[in-house]
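The other protein chains are all here in position, but one chain of the complex has been omitted.
Up next is subunit A:
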Amino acid sequence: MNNRYLPLLALIGLLLWPGIVRADIQYIDLTNPFLRKIPIAVPVFKALTPNGNEQELAAPISDQVVEMLNFTGYFKSLDRIGFLYDPRSGGITRTELNFGNWTTVGAELLVTGGVSVLGETLELELRLFDTFKAEMMVGKRYRGVIGDQRKMVRRFCSEVIQVLTGHPGVFDSRIAFVSTVAGNKEIFACDFDGTNVRQITRNSSISNFPHWSSDGRYLAYTSFKEGPSRIVIRNLQNDAETTLNYKGVQIKPSWVPHRFEMAATLSFTGDQEIYLLTGDGKMIKRVTNHAGINVEPTWSPDGKMMAFVSNRAGTPQIFVLEIESQRMHRLTYQGRYNTQPSWSPKGDRIAYSSMDDGRFNINVIDIDGNDPIRLTHNQGDNEAPSWSPDGSLIVFSSTRTGRSQLHVMTAFGTDQRRLLVMDGEQSHPNWSPNIPQ
């Protein structure tokens, strides 16, 4: 995996121009960034060298920028047919551009790009402009080998989102999930946008509930490969696995943010209780203490609180426990089946699955249990929400296409679309933190 990116060590991102970004200008309103999408123009990039296939590379690379920026849900990318000006026939820098051409077609942001090829070396220079202010906001030059363009585009998009929101976005994250494409349920992972799918486990058994550690180095999951369900901790750097050894059932591990510790359900006492374990499965302490079912721990970003599902109220409902004080409150009251809580990386909300009329839908609720909002409606069963590392998107499984497949939506439920097309059924997605590569 690392070898593939070795040439990229030579990749250099250069600031082309000191962009002037004023703090008082808020491009993306983070209280609901999806309410108004920013119109953005990304004309086809310009070949800057006459050496080879830069012309053929330019169009797909500019499309890749459009797709990645669209994925965030923040933008409305304008149709190139309406553009008054084609930078391929002119310049791509601030002084060469006439921003009136872009404000006229409604673009508030403009991305221009230049592609240079020298032997195996590929160089991209990419710029983001505020068309109304006629200012460059991001200017970067990336150098690598041909084939590295996706990585360069990803870096540029991270810069764009950083400038517009103050956060790096989701472009360095991956999504682990369960798929039956190989016959049995095995764990797979793909890039944030559903590309670059790889099979992680080959257990020829049922493997379920993948969960990334916050440094992205470990993936914990539940597997039946040894008979009863066992929690397996996989080191993604050397593929070494540790299988936990506790009597009874072992269910759905959840890493504590920024620590080599996890919570998981074990039943060696006879009841399914949640325990805090070290990252290699040694007992630290018992966390829940109630006869009955206690499953699906999920941590607040500071690791001080844990939400989980318990049937102590008669039906499966979500509870929030403050670990140190042991103070606990029930989070969900609407409906008779609320499970699969997922704590937002921003800390303020919890997404979960709620069954109503025999159908599952994704809801979000604030930490005090106020304002539950349903995000999916009348489209099959929608389950297993997991937040993107910046808290702006939610990946989930849905049967709206007739079989369980992965879908993505914004944190406000807008822009629902399928993440990837794959044979078999896909379920239990877990979005990784940004893992710098």
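Just so it is clear, contacts are C-beta pairs under 8 Å (C-beta built on N, C-alpha and C of every residue); 3 or more make two chains touch, one makes a residue touch a chain; residues count from 1.
Here, contacts and distances are computed from a predicted model.
The chain absent from the displayed complex carries the UniProt protein name "Peptidoglycan-associated lipoprotein", chosen from "Urea ABC transporter ATP-binding protein UrtD", "FAD-dependent oxidoreductase", "Aspartyl/glutamyl-tRNA(Asn/Gln) amidotransferase subunit C" or "Peptidoglycan-associated lipoprotein". Only one residue from A:R154, A:K252 or A:H407 touches the chain missing from this view: A:K252. In the complete assembly, the contact with the undisplayed chain comes from A:G358, out of A:P50, A:G119, A:G183 or A:G358. Only one residue from A:F224, A:Y246 or A:F260 touches the chain missing from this view: A:F224. Contact with the chain that does not appear here is found for just one residue of A:L48, A:V163, A:A182 or A:I206, A:I206. Only one of the listed residues, A:T339, A:N361 or A:Q405, touches the absent chain: A:T339. Subunit A meets the missing chain through residues 185, 206, 208-209, 222, 224, 227-229, 248-249, 251-252, 265, 267, 270, 272, 293-296, 309, 311, 315-316, 337, 339-340, 353, 355, 358, 360, 383-384, 427-428.
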